[in-house]
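And now, subunit A:
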Amino acid sequence: MIAGYAPEFILGLVVLVAGTIAVAFPQPKNYLTRLINLEIPAFGLLLLMLSYNEALALLTFGAISVLSTFIYVRVIQKKEAAA
Partner candidate 1 sequence: MIAIYLCAIIAVYAALRIITERNTMRKLPFLNVISFAVTAIIALLLPHPLTILAAAAFFVGSTFESNAIASTWSGGMKRNG
Partner candidate 2 sequence: MDEIIMAASAILILIGMISAIVNLDPFDKLISLSILISGIFPFIVDRGLLDVAIALALIAPLSTVFILMACQKRASS
Partner candidate 3 sequence: MLDEPARILIAAALCWINFVAIDVFFKLPGSGGVCGATAIAEEVEKGGGNLHGGFMLGNIVSSPDASAGTLLAACGVYCAGLPGGLFAALLVYIGNRICYDPGYAGTTGAITATFLVYGMTQVGFAASDFIAGMVIAILTIQGISHVHSSRLIARLWDLRNRLLGDHP
């Protein structure tokens, strides 16, 4: 491990970068794959925030991440119904 940083910080950075690349270039190129890949950087960011010991930030981030997923699912369903 790199000295001076918590292991959560390093791991979170790796997960965040890899997940962002996976969101940018999804393998079957549709909205559903992109939405599932969007969960990976969310948990990477959660690991990153874990290394700062802020309980309230973690709670808020988890709740907002799920709410935004719900909104994205509704948007995708509306878009597919219109198309």
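Regarding candidate selection, all candidates are chains of the complex that A comes from, given by their letters.
Note that in this section a residue touches a chain if its C-beta (ideal position, glycine included) is under 8 Å from a C-beta of that chain, and two chains touch if they have at least 3 such contacts; residues count from 1.
As the structure is a prediction and not an experimental result, all values here were calculated from the model.
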Selected neighbour of subunit A [touch, this complex] from 1, 2 or 3: 2
Footprint of candidate 2 on subunit A - complex, ascending: 7-8, 11, 14-15, 18-19, 22, 27-28, 32-33, 35-37, 39-40, 43, 46-47, 50, 53, 55, 58-59, 62-63, 65-66, 69-70, 73, 76-77, 80
